[in-house]
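A single protein chain has been omitted from the complex, and every remaining protein chain is retained in its original position.
== chain A ==
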Amino acid sequence: MRTSHHSAYRHGLLVHDTDEELIEGTRTFVARGLASGADVLVHGPSERVDLMREVLGSHPRLGYGFDEELYQAPMRTLFGYQHTLAERSEPRELWVTGTVPLGLDATQQAAWHRYESAVDEALGTYPFAALCTYDTRHRPASVIAAALATHRTVNVDLTDRENPQYVEPAAFLAAPLALRPEAPATPPSSSTVIHDFDHLSAARDLVRADAYQNSAVAPQTIEQLRVAVSEAVTNGLLHGCPPVRVTLWTDVASLTCLVEDSGPGHLDPMTGFRHPERASSMGLWVARQLVDDLMIRSSPSGGCSVLLTVTDQPL
């Protein structure tokens, strides 16, 4: 585990194929959490939560949450946890257990895989312990493989063990299981080049003009993308090198924007997940929270590229 993680931080995995294993694993996790003085949250689909409530009962520090509310979209869920942890006035640990939802298709499922992989980066500095449960009867083998690649520990016989199949988040993003979003192969609907801060507004003007005219994406979503694109361009001008190229693809219900700088291209792909301690790293942290997906990688042209995606169908 990276030394910068909180000593109480854990992101563990329980793979099971019976209800008894799930109940026993959850009961043990909850009991240990409550015994250590932590707040404990058990989440899942509403029918699963009802079952767990019957088994686990009530406790002043034990809460239940429904996936229908807490797990609507991967990045919203991830940063929701981060804000909860960052804003807690009490230093008490938060322990969470449950099942991450199954995506409706491969694209949605991969977004949840990337969520699991990013948990270490986004939440690792907090007194946060998670036990993610995956049922092999209801999850395809690829989902179980992704779960094994994204959790540092596996729970076997009620004990956490180092997971030899774990893959570091940046490496996981490049793996096929992550199904990393790519810029569309179709011709873009517009593009511009930004040379300096005085012309930063050209990037958001382009998004506004093109998105309102050529998509049916909701105004609030377009406005969020405008801010996110502006922050990505700012980042490119500050930490990469000008010029920064901005390319936009519009579709009826989605917008994709690629921001490429002309710098050395060494930006860490996990930048912007960790809660910013210094103002200089804030831009991409904000941008990640305003879009469905934000992918950082080296651009074929040599600089660094940031791919931003929004859709009116939350992932």
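As a convention for this text, contacts are C-beta pairs under 8 Å (C-beta built on N, C-alpha and C of every residue); 3 or more make two chains touch, one makes a residue touch a chain; residues count from 1.
Rule of thumb we're sticking to: contacts and distances are computed from a predicted model.
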Name per UniProt, for the chain absent here [options: "Cytochrome c oxidase subunit 1", "Acyl carrier protein", "STAS domain-containing protein" or "Putative monovalent cation/H+ antiporter subunit G"]: "STAS domain-containing protein"
Query: Of the residues A:Thr125, A:Ser215, A:Thr234 or A:Thr271, which one touches the chain left out of the display?
result: A:Thr234
- prompt: Out of A:Thr247, A:Ser262, A:Gln289 or A:Thr311, which is the one that touches the chain we can't see?
  reply: A:Gln289
Omitted-chain contact residue, chosen from A:Leu70, A:Leu102 or A:Leu200: A:Leu200
Message: Considering the whole complex, not just the chains shown, which residues of chain A touch the missing one?
response: 197-198, 200-201, 204, 220, 223-224, 226-227, 230-231, 234, 279, 282-283, 286, 289-290
